[in-house]
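This report concerns only the one structure given below.
Here the complex is missing one protein chain, while the rest keep their positions.
All chains are identified by letter, namely A, B and C, in their written order; residue positions are counted from 1 within each chain.
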């Protein structure tokens, strides 16, 4: 139907979350590609950070398997330590951070640690890595997930990466600075928080319906007053993505 | 009379305070020369640290004006930051530290900040630099001073670098770890603390008398039970010193 | 200079003890001294407390081999595959043994190592507020006494490894070592540790290291043993030297899915080779493909002083 894949749409939606001149915690896979698209379109001065100790202006030309691959080190804007890079988070210099997760809940809290009771877990997930720090300290958090009922849940089993906690003032009460998820980009839709921190359905990807999205969400998902359709990728956006994704990995 | 100068004796006395394999905060001028003599004689594996961020095994061959001179950087064991080097102090890895000072008192406290009332100082001295940190955290402190009544005083006007504070348990009570001055090397004598932290006359340099030393000390200086004469430099020690001090700066 | 060179086998035997707190690789996904991982397994070390931000699949291997009693870190898995099957089995079913998990985030484990390296009584951290990690019972909650209103902080105690094992591009016989590229927490982990083992891709003359003292990761006087193991980081990458062997990680991920598969993998890659040399030989031409052959040299830096 469309001349782009769902993943391509997700990448381009993620790219649109990055503004020019921003410092962005990039991560791997989909977000790093999104960062590349943003740099090539509307955000040529964005700076990309990788928690291992790498900062880049232009993304690496080669396919990366990890953020620390030699191709990501060569001609980097800075290769240094983890603290030097992640210190920018705690010092509130990072505008946007991207993370994924196994579960996200109604208030945007993300779990990458334990499914089930943490003392007797049903599934032991790898843990935070830097996700907790990124979620706590980025000025905006963008989460990327597949839209499944078991992933978008009423309440996560364990808060690895805090969103709006129980909503309302609870994030601020916990001592966290402004921030929290500004967008959750799934393969079906984009959710955004209301003033209380509850995630609402903000836009539905072309080819999906609001009802389908609700059915695949583990809580009673409300619609944003200005709910719309996610704009399809523009020709310019797709051209940038195709230039990065030469091998068609995301098609 | 003797075939060595007072300063040469002081340097060699200071060198004897360094043990093999130790990490030593070296400083400039007299102590750095002492460190060189120690390396060439009994302490070939001593490591010398400079607070600007330099660590050396062998001292620089050239005359240094400051610890950060290019000659001290070249072929260093490490050139890094101040925290990396001074962090070794707070982590209790530094065995011995050398400092000088304008005033030292009966309990080995040193002042390099204010003469007179700190609020209305008679003389504003440069301040701590790293001296406070070195005095607080080295396992042993060696102070080097000229022996004058106005410098060896009953009580310093300001404690820049803590010794045994008021003596007894007062150093430990202030939260300081074991340490404090183990030797004060002057141009006339060496003082060492008793169990209460009071500096006693431990040895008198050849050519000086205990009474002369007492007269030039600003408190009622007591004699150590094992008081002796400072051993004259050995031929080996002098040879090492002369090899370092090619221009005869210290003769 | 004291000669600190030794075989990796001797270094692990003499410097790593059962129940030690161990950092093995602290650069996240690069420069992981897997040769030391294998040697710890071969020597049957037990009850190790592994401290790490992320060491790719190394920790998962050690868990499966029964070497690990506790995890003190931010992440255990397999970067290529996501989940770590051995970590799951141990945490979910106590196979091969139960493990204690002390959760950290990358930044907080970094600050804990920094605190130990720099002699801090503790590190006040804000970046884990709101996370379950802040409930780690070894942490304490406090208020920032400089803030005008309530401002919670988490106090993280120093983490002092008994032994830190790091991989570097080159070292001299005294353990002075050069590293370039991102280093994660290698410097903090090295400076915090009681004992340090350096796994060097190459042992070079002293003058090479001394020529560039600003490129030193951990100075030799803090190092206890240095071992030359040319492919000692395989399958992880090493800047300017080795590409990542992603197929190897994928194969490990697939085969470690069940216990028998993992045991067969262990036999094939750890016990049968029996030494770093035999492992390298087994890799054979595969290593040639991973070896970086190009040359893009750092711009010269002059240290002359006259």
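One rule holds in what follows: a contact is a pair of C-beta atoms (placed from the backbone, for glycine too) under 8 Å apart; a residue touches a chain by one contact, two chains touch by 3 or more.
Quantities reported herein were computed from a predicted structural model and do not represent experimental measurements.
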Check: Which of these touches the unseen chain: C:144, C:246 or C:275?
Finding: C:144
Next item on the list: Please pick, from A:5, A:45 or A:196, the residue that touches the omitted chain in the full complex.
Entry: A:45
Note to self: Using the touch definition from the top, which of C:94, C:121 or C:274 touches the missing chain?
What the structure shows: C:121
Note to self: Take the complete complex as the reference. Which residues in chain A touch the chain that isn't displayed?
What the structure shows: 23, 45, 47, 55, 57, 62, 69-71, 73-80, 83-84, 87, 89-92, 137
Checklist line | Residues of chain C (touch criterion as defined above) contacting the omitted chain | finding: 119-127, 140, 142, 144-147, 151, 153, 155, 157, 169, 178-181, 204, 208-209, 211-212, 214-215, 239-241, 243, 292-306
Next item on the list: Extract the touching residues of chain B with respect to the undisplayed chain.
Entry: 50-54, 65-70, 73-74, 76, 79-83, 86-87, 89-90, 113, 118, 121-133, 135-137, 158-162, 165, 171, 174-176
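We take it that only the chains that are shown with their structure count from here on.
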Check: Two chains share more C-beta contact pairs than any other pair here; which two are they?
Finding: A-C
Next item on the list: Starting from the mean Cα coordinates of chain B and chain C, work out the distance between those two points in Å.
Entry: 40
Notebook entry, point to check: Which whole number of Å gives the spacing of the CA centres of chain A and chain B?
Noted result: 57
Next item on the list: Compute the distance, rounded to whole Å, between the mean C-alpha positions of chain A and chain C.
Entry: 28
Notebook entry, point to check: By residue number and range, which residues of chain C touch two or more other chains?
Noted result: 187
Next item on the list: Give me the residues of chain B that touch two or more other chains.
Entry: none
